[in-house]
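Left out: one protein chain. Kept in place: all the others.
Right, chain A next:
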Amino acid sequence: MTAQEVRLCGLLLQEHFGDVVEKVGTHLIRSGVLTLRALAHETKLPLDLVKKSLCVLMQHGMCAFGAGRRGPAGPVEYHIICERILHMLRYPRYIYTAKSLYGDTGELIVEEILQRGQMTMSSTVKTVADRLTHNMPEGQSMDYSEVVSAFSRLVETHFLQRCPPLASAESSSSGEVNTPLPAVTKHTEPEDHPECYKLPYINLTGQGKRRRSSEDGEAEQRAAKKAKTDNSERGDEGIYWQVNFQRFHLHFRDQAIINAVSCKLDQTSGEIVRTMLRMSEVTTSAHAAFTQALSANEIFRALPSSYNIARPILDQYLTLLVDDPMEFVGKTGDSGGGMYVVNLHRALANLARATLESVVQERFGSRSARIFRLLLRKRHLEQKQVEDFAMVPAKEAKDMLYTLLSENLVQLQEIPKTPDYAPSRTFYLYTVNQLPTARLLLQRCYKTVGNLIERRLYETKENKRLLEKSQRIEAILASLQATGAEAEQLTEVEEMITAPERQQLESLRHHINKLDSSENQVDETIFLLESYINSTQAPR
C-alpha cells in the first residue's frame, strides 16, 4: 500500500465512519495483519472501541479475518482490503448507474446496500418500500412485489451477489474440535460459491409504510417490535447480499469503450460496438482479453430496430472499425460474413495512453505532448532524432525533454559502446514506458483526491460558525412555516443573516460543489488507469 493510498483511505474512512474507525483502519493498513489485542495496544484505544470499529469495517467488507500465524488455535488476525475502501469514492457513480438501468427502485436498493454494507433481501425490500412510499403522494404506497422484482433483476444481471459464507459457518452443530477458520492466505471469491446469484424464497407481502409524526410513535414502536420478531420467519435469515463491484466495473469499462468509439467515429459505430458488447456480456469472463467472436450476421440481427441500416452498410462500418488505429474491434475469421471481436485489453491500453497524452498536453503544452506521443510511438530515440521528428527547435526540445525527465514521465536509457560507460561513447536514448507511467499517474490521482478532500474539510472548518448559524436559521424558518407564521416574521428571521454573510455562504457552497465535482471527475480517471493496470496483471 503506497503512502498516497493509505492517506486517501484514511480520509475516506474519517468522512464516512468517524475518527475512531479512521485511526484503527489506517493503523491496520500500515501494519498489514494484526490481532485484536495488538491493535488495541498499538492504537492506545479502549478495547471496546476497537471491537466496534472492526465490526463496522467487517460489515462493509473492508476488513477480513482469518486464522493467525499460530494456526486455528491461536488468536484471530485481521487485515484490511484497501481497494474496498477506495471504492467508497465511486459510490455516487454506482448509484447513478443503477438508477439509469433500473429506475428509482433500483437506485434506492443499491444505495441502501452500499450504505449498510450487507443486508438481507427482506430488510432491503422493506426499507426501500418505506422510502419510496414516503416520497409518494398521500394515500399511495409502494407494493413489496415491485421492489422484489427490481431486486431480482439486479441479481439476475449479477449487479448484486450473495456474501460468501464463512468456512466456520459450515461446521455442523455437533461442535467439532477443529474449527475450520479460513486461512489468511486463501482468498475465496464470492463467485466460487455455486449459489452466488440464487434468490432465496421469501414470504414477503405487503406495502411500504409511511412514517408518521410522533403522535403515532407508539403504534410505530409496537409495529416495529412486531416486525422484528417477524424477521426470523421470513425465510432468508443468514443470506446477506452485497454489491458486486466487479460487475459495475465491467459496465463502466464497456461504457468507456462505447463513448470512445462514438467520439472518434460516429454514433452508429458506437451502437454497433454496444450491440457487440451486449451480446457477449454473459459469455465473456471478467478478465478476458477480448470478447467471444461474433459473426456479422448475428450482429445484424441483434442491432436495435431503431437503427435501420442495410447489411452492406454494416459491413462497411465493421471494416472501418477494424481498420481504425485504436484497434477497438478486430477481425478473427471470415465465416458467417466475418467474425469480429472487441479487443478489451487493447482498448483499455489505448484509453490509458490517450489519458497520459492528454495529461502531458494540459500540463506542459502541445509541443511537449507531441514529443511525448513521438516517444510512445517510436519507443527509443536519441536527442537529435527527437528534435528532427518533432520539428521543434533544438534548445526548446532540450528544455521540454528535461522538464519531462524531471517529472519522471520520460526515462533515459544508456547504451554503452565500450565497457567503461564513457559519456562520449554512450548512446543516451529517451523512452516512455506506458505501464510505469500509468502507475505514476495513478498515484498522482490519489494524491489529488486526498488534497481535494483536505481542502474541502479546511473550507468547512473555517466557516463552521457561519454554516451552523445558517442551519439554525433554516430550522427556525422551517418550524415557523410549519406552524403557519406571517410573512413579516419570516422576513425578520431571514434578515438575521446579513448580506455579506449570505455572499460568503454562497461562495462557500460554490467552492464545496466544485471540490466535490472535481473528486468525481478525478475518480473517472482513477477508474480508467486502475482498469488498465489490472488488465496487464495476470488473473489470479
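Throughout what follows, a residue touches a chain if its C-beta (ideal position, glycine included) is under 8 Å from a C-beta of that chain, and two chains touch if they have at least 3 such contacts; residues count from 1.
Keep in mind that, in the parts below, contacts and distances are computed from a predicted model.
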Hidden chain of the complex, named as in its UniProt record, picked from "DNA-directed RNA polymerase III subunit", "Glycerol-3-phosphate phosphatase", "YEATS domain-containing protein" or "Vacuolar protein sorting-associated protein 51 homolog": "DNA-directed RNA polymerase III subunit"
From A:Thr283, A:Asn408 or A:Gln521, residue that would touch the chain that is not displayed: A:Gln521
Residue touching the undisplayed chain, where the options are A:Ile95, A:Val329 or A:Ile371: A:Ile95
Per the touch definition above, residue among A:Val76, A:Met136, A:Cys263 or A:Ile313 touching the missing chain: A:Val76
Residue touching the undisplayed chain, where the options are A:Tyr240, A:Phe290 or A:Tyr340: A:Tyr240
Absent chain, residues of chain A that touch it: 15-21, 36, 45-46, 48-49, 51-56, 58-60, 65, 73, 75-76, 91-93, 95-96, 111, 115-117, 163, 166, 169, 173, 175, 177, 179, 217-218, 221-222, 238, 240, 362-365, 383, 395, 398-399, 422-424, 513-514, 516-521
